[in-house]
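Excluded from the complex is one protein chain; the other protein chains are retained at their positions.
Every chain is named by a letter (A, B and C) in the order it is written, and numbering of its residues begins at 1.
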Amino acid sequence: MSLYHRLREGAGRDWRAYVEHDFVKRLADGSLPEACFRHYLIQDYLFLIQFARAYGLAAYKASDLEDIRAASAALGAIVDTEIRLHIEFCAGWGLSEADMASAPEAAETMAYTRYVLDRGMAGDLLDLHVALAPCIVGYAEIGAGIGEVAGDHPYKAWIEMYASDDYQQVAVDEICLIDSLFERTGSEARVADLQRTFDKATRLEADFWQMGLDSRA
Amino acid sequence: MSLYHRLREGAGRDWRAYVEHDFVKRLADGSLPEACFRHYLIQDYLFLIQFARAYGLAAYKASDLEDIRAASAALGAIVDTEIRLHIEFCAGWGLSEADMASAPEAAETMAYTRYVLDRGMAGDLLDLHVALAPCIVGYAEIGAGIGEVAGDHPYKAWIEMYASDDYQQVAVDEICLIDSLFERTGSEARVADLQRTFDKATRLEADFWQMGLDSRA
Amino acid sequence: MSLYHRLREGAGRDWRAYVEHDFVKRLADGSLPEACFRHYLIQDYLFLIQFARAYGLAAYKASDLEDIRAASAALGAIVDTEIRLHIEFCAGWGLSEADMASAPEAAETMAYTRYVLDRGMAGDLLDLHVALAPCIVGYAEIGAGIGEVAGDHPYKAWIEMYASDDYQQVAVDEICLIDSLFERTGSEARVADLQRTFDKATRLEADFWQMGLDSRA
Partner (left out) sequence: MSLYHRLREGAGRDWRAYVEHDFVKRLADGSLPEACFRHYLIQDYLFLIQFARAYGLAAYKASDLEDIRAASAALGAIVDTEIRLHIEFCAGWGLSEADMASAPEAAETMAYTRYVLDRGMAGDLLDLHVALAPCIVGYAEIGAGIGEVAGDHPYKAWIEMYASDDYQQVAVDEICLIDSLFERTGSEARVADLQRTFDKATRLEADFWQMGLDSRA
């Protein structure tokens, strides 16, 4: 079994609390209050900036050209494509980039992103990618899961993005990268520690959904 | 006016929300549920471990021997004195070190500590100390503020620790260090960014109190 | 005067020892032994890999999207364009990428690149760019200086690359970036320390030329 799948299994209840979070269910059935979704979109914009920094870190951490190129491609994809698409998408929800850039960063956004950055800096490239995985691969699982059942409602476009073949491939690539890093630098002795990292990151992702839900006021 | 005092003024409402937090008020009057305090003590143990790492980072970041020695002394004080005192203190509340070490790290603990570590790594020594200041100096202000009014109740010993001359001196030294770093590496142009760091750290400290209060269940 | 020009002036004799190094003079008049040039090309390949890591670091260090984008673009240019052009150029000199990738990294290559990476990690983005400047901007000065006098000899193509308008623009952009970082985060109090960084980096670049010259055996 691939390391990713072992970690996902190992995360057990924490994993389910994340991928089956109420925020996700209400996205799927369209019952999520729009204010919650807008708050989520703003924080996701701020999240993406830190996420980009994590790929800068991955390029720094790499020891051969192939790994640097992979990190550079991912970083370029985030700042040149993903963030731009996110900004366009948010404009459709009445959110300007200037508004999002000046919004206060929520504690939940800081918690997950800074945890990933610090874990990645203190550990090695494998620790960094294990901390990123619940986000990258989890969104693909969520998208695929609710993509089929989602009706015709305001969140359909967002769901389709993560259910798309393109995004599913991003997740498959991330799983392969983690397995390759594990083969090169991992060991059974590290699995317990990697599981702790994966579990923490998973709980912080669930908190991120909860932040969205709590913002309805 | 010293940089620290400018930043504290600048933090305005965020600062008051932190130093006058309900957790603090209920510590002062002894009405804080003991379960909240115990939860706080456990998370503070986990916090101190990350706090120690921040002083390791300060030693790494230093460019002359004097700064390395200051960071080394602070790191030694944390791991050899502060953490030991904390463990003894917690034993008095029925908490063993093994229990605390195996407790899950709360999101609020991760948010503040990893924010400090990442800000310090990405920025310079001044950024690191500005991120640490709301904790180090804020606790002295809180201790001094409630030290005089606190009655004879279970939290008196904890309050007296932070109201003590020893701890007040720690805070004075931190203010001096920040001012010295600002003189050496700061500038007016950096103040807005330093304020953002100070404000974020202050809000994350207030969240840490809130975590304590929310744990009463 | 721009910070870059102050630092270049301040580096005085060290700067001249770098830009007027015998390796440079013998490149210009075509008298450099080909073995020296080949050794230089191999080490420059290994240098570029670490140089790419420095731009990963710059992306990590950035605190806003604009700075992340600039670092991402520079990183992408290095791994997708510069390194590929360098590999093509080296193929013309009979050097395969596999040979270069497996060559031992010279002490001089390690000294400069790791100094830059460590200075950049310990300091802030300004420290990083000041450490990179002798390389980026110095090569433009060298290229422009010898571009006019270089005769028709084996090193002409290499010289023309750095004398080209494209590369001269890269250097102008780097000077602007350094000035902008200085305005945002610098101060007169930092200049002495920035000069020390610039001087060290300049001496390490001169050592890099010397390594090429010494390899003739």
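Just so it is clear, a residue touches a chain if its C-beta (ideal position, glycine included) is under 8 Å from a C-beta of that chain, and two chains touch if they have at least 3 such contacts.
Everything numeric here is computed off the predicted structure, so don't read it as measured data.
Within the complete assembly, B:Ala58 is the residue of B:Ala11, B:Ala58 or B:Ala171 that touches the hidden chain.
Touching the chain that is not shown, out of A:Ser2, A:Ser63, A:Thr81 or A:Gln169: A:Ser63 (per the contact rule at the top). Of the candidate positions A:Gly30, A:Pro104 or A:Gly123, contact with the unshown chain belongs to A:Gly123. Check C:Val24, C:Met121 or C:Cys135 against the missing chain and you find that the one touching it is C:Met121. Although one chain is not shown, part of chain A still touches it, namely residues 60-63, 121-124, 127, 183-187, 189-190, 193.
For chain B, the residues in touch with the chain missing from this view are 49, 52-62, 64-65, 68-69, 71-72, 75-76, 79-80, 83, 101, 117. Summarising the interface, chain C meets the missing chain with residues 53, 105, 107-108, 110-111, 114-115, 117-118, 121-122, 200, 203-204, 207.
As a convention for this text, only the chains that are shown with their structure count from here on.
Looking at contact counts per chain pair, the maximum sits at A-C.
Using the mean of the Cα atoms as each chain's centre, the chain most removed from chain C is B.
With each centre defined as the average position of its C-alpha atoms, the distance from chain A to chain C rounds to 36 Å.
The distance from the centre of chain B to the centre of chain C, with each centre set as the mean of the Cα atoms, comes to 42 Å. For chain A, the set of residues touching two or more other chains reads 53, 117.
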